[in-house]
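A single structure is presented below for examination.
One protein chain omitted, others in place.
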Amino acid sequence: MIKKELMSVVSQKQIAENIFEITLEGSLVSEMNEPGQFVHVKVTGGTEPLLRRPISIANIDQAKNQFTMIYRKEGLGTRVLSEKVSGELVDVLGPLGNGFPVEATAKGETALLVGGGIGVPPLYELAQRLVSRGVNVVSVLGFQTKSAVFYEEKFSLLGETFIATVDGSYGTKGFVTDVIDQNGILFDSLYSCGPTMMLKAIEQRYSQKRAFISLEERMGCGVGACFACVCHLQNDPTGFTYKKVCSDGPVFKVGEVVL
Amino acid sequence: MIKKELMSVVSQKQIAENIFEITLEGSLVSEMNEPGQFVHVKVTGGTEPLLRRPISIANIDQAKNQFTMIYRKEGLGTRVLSEKVSGELVDVLGPLGNGFPVEATAKGETALLVGGGIGVPPLYELAQRLVSRGVNVVSVLGFQTKSAVFYEEKFSLLGETFIATVDGSYGTKGFVTDVIDQNGILFDSLYSCGPTMMLKAIEQRYSQKRAFISLEERMGCGVGACFACVCHLQNDPTGFTYKKVCSDGPVFKVGEVVL
Amino acid sequence: MSRLQIELPGLTLKNPIMPASGCFGFGKEYAKFYDLSLLGAIMIKATTLEPRFGNPTPRVAETTSGMLNAIGLQNPGLEKVMSEELPWLEQYDVPIIANVAGSQVEDYVEVAKQISKAPNVKALELNISCPNVKTGGIAFGTIPEVAAELTKQVKNVSEVPVYVKLSPNVSNIVSMAKAVEEAGADGLTMINTLIGMRINLKTGEPILSNKTGGLSGPAIKPVAIRMIYEVSQAVSIPIIGMGGVQSAEDVIEYFYAGASAVAVGTANFVDPFVCPSIIDELPNLLDELKIDHISECIGRSWGKRAKTINYSS
Partner (left out) sequence: MSRLQIELPGLTLKNPIMPASGCFGFGKEYAKFYDLSLLGAIMIKATTLEPRFGNPTPRVAETTSGMLNAIGLQNPGLEKVMSEELPWLEQYDVPIIANVAGSQVEDYVEVAKQISKAPNVKALELNISCPNVKTGGIAFGTIPEVAAELTKQVKNVSEVPVYVKLSPNVSNIVSMAKAVEEAGADGLTMINTLIGMRINLKTGEPILSNKTGGLSGPAIKPVAIRMIYEVSQAVSIPIIGMGGVQSAEDVIEYFYAGASAVAVGTANFVDPFVCPSIIDELPNLLDELKIDHISECIGRSWGKRAKTINYSS
């Protein structure tokens, strides 16, 4: 069930250039059950900024009633969020949307996780769940540059992990797809989250595979009421069928919606 | 000179119902030299609230580079201000306006200070300066009710002090003017700050005396540029002469401006 | 609760709080948060004759204390609204105000005719003011004669009272209001969004793919209050006010300006519980202000507070 709660900040730290990791605690965590879901965060009590910010759930700790988000400090909302210290309260609406289907990959199969930049966070909770299911996880994470890289170690503990940077300052120079090619990575299913350009490349190559992608779109309500975040379906004879990223997604089967 | 400075909160405490006393520190204090001047305070870095808030200077401690304001928690701005804790920064513009003329009362003379509600604070710095000049200070302070009374002791240390409450729950029941009448208080000069109704009563009675009143008006700039805070002159044959409360006042001679 | 009850043409409102059109879908999403029967009414999403996908994304952008939207009237079309959305809403004890939109007079007339027959639709809201569709909208919302003619034709076919939703993007809101009143409107709803735009600093392009969008939220409240203040003195039909309402205090400010009920739009996105919270808070605020019944607040800023009593007959 979706809940709204003032959750308290357990910890916050910067883990890469402009990338922050924040852990929040509250009863809402007990509602979180899928990797790839997100929360809608209001960073102040006032009207500036006015709207909530969608941020993915990166890690869930049911025992402690805590969850973690990893986000890039971009504009006003994430800047204000980055200034929160332990003990402060943050207004969280969630969990929202439908996450990655863990059950789509059977025990013993190999899942390839492809993340780009701030698309990496939701893959972390996913990786853990896949591993505990007995799935073999391979992660390919792409970043702009060395200083933007995060969570390499954490992913490495869960399976083979490759890093690509656009400028080649760390790992393989180039895009995640270059890494996949160069290393001849084989997989049974693929899960991906990142910039639309990356998702398009994934779609082009793997439209016939068992692949799931998580989309981003500017949001209003986050719960399916405002129609801000719609996308077209790929097979749409009428032209007006649609999916809402917030409530039907953010995760879709590859080939389901128009990127 | 008027300065703008991010001053740090030294202390803040509630001293009566919804009444707060906050002490700030910074180099701007060295510019403060008149009781009755005010500062224009921006309580957040953002746009909500957008405008500064005018608050009187209640106490100046040049040695420590500190000054004190006393204010009532009213709307958004003062509410946000009341949540500041030691170490936080507050954006202060000041000192602004022209204060009470201490030199208008000679050594050995008696000055009557008449304050109402949140008009009391600027009289405190004034009382101290008058006393150190050798002036005999009598204070009559009016409040709504007992729980709103503050600084009685502090004023008592500086001279005879009377309290009136509108509902009679403390001190004399009624208005400051009742106290003056009932106690037959005599004085050489009068200084007053408080609600317009009170100032009007003072004006009516003491227009022929050496009396000074401090006005309140909604402000924009606080420095004389926007013409938000003008008042008419009492002797105005043309109809368009005026004074600005922020830069010509807030203190005027009784009878100078139209209340 | 009767101190919050308001009677308007076609509408018996338990309380004067309702979600604004386009900000609440057809109710399903918010029904997960609270019982929709708590609401005074529900203004459902604009319905057009045919299904519409609306504009390409991005469709929303944030502004200082406000937001822009250019949804473009996405909706499943009259048929589906009649066969699925409205019947689903019948499980709740709440009157529905159906927001009617179109590109030409005939569209409006057809939608109005049919949707006004739905048992739970107690009033129509004629959307002549959507800033986000290329055809039709503008003239209907800015030229008094055109608005009046549309109102007349819709009144002819509607089986329930008709409220006309006014656009704030006009030189003279009073003349628009008077024109539709004379044409037979039973009430007004105002304001729709102001037209605005934001540009992405990095790309130099408008953030919205539609380029311009409708500005809503607290930023526009003073404009709405002013317009309701002016219009409520010039017409004798009631006004449902909207624009930036977030709190019980805002509701009273709208009533003082001249509104007889209030719709909440953008604030639902910020706090899904905002409508029931306001409804909860209102009696306390009335106590504080020493007001017995909320209807006493109507038009207090211009001094005619007895006026409203007429509506409840």
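The letters A, B and C name the chains in turn, as written, and every chain counts its residues from 1.
Just so it is clear, a contact is a pair of C-beta atoms (placed from the backbone, for glycine too) under 8 Å apart; a residue touches a chain by one contact, two chains touch by 3 or more.
Remember, it's a predicted structure, so these values are computed and weren't measured experimentally.
Residue C:244 is the one among C:54, C:95 or C:244 that touches the chain not shown.
Per the touch definition above, the residue from C:140, C:256 or C:269 contacting the chain not shown is C:256.
Annotation: of A:21, A:48, A:203 or A:216, A:48 touches the absent chain (contact as defined above).
Although one chain is not displayed, chain A still touches it through residues 47-48.
By the touch rule set out above, chain B reaches the unshown chain at residues 1-2, 4, 42, 47-52, 93, 217-232, 238-240, 242, 247.
Residues of chain C that touch the chain left out of view are 63-66, 68, 142, 169-172, 194-199, 201-202, 204-206, 211-212, 215, 218-223, 225-226, 229, 244, 249, 252-253, 256-257, 289, 297, 300-301.
Throughout what follows, only the chains that are shown with their structure count from here on.
For the pair chain B and chain C, the distance between C-alpha centroids works out to 46 Å.
Chain A and chain B have Cα centroids lying 55 Å from one another. Chain A and chain C have centres, each the mean of its CA atoms, that are 36 Å apart.
Shared contact sites, meaning residues of chain A that touch two or more other chains, fall at 47-48.
Among all residues of chain C, those that touch two or more other chains are 64-65.
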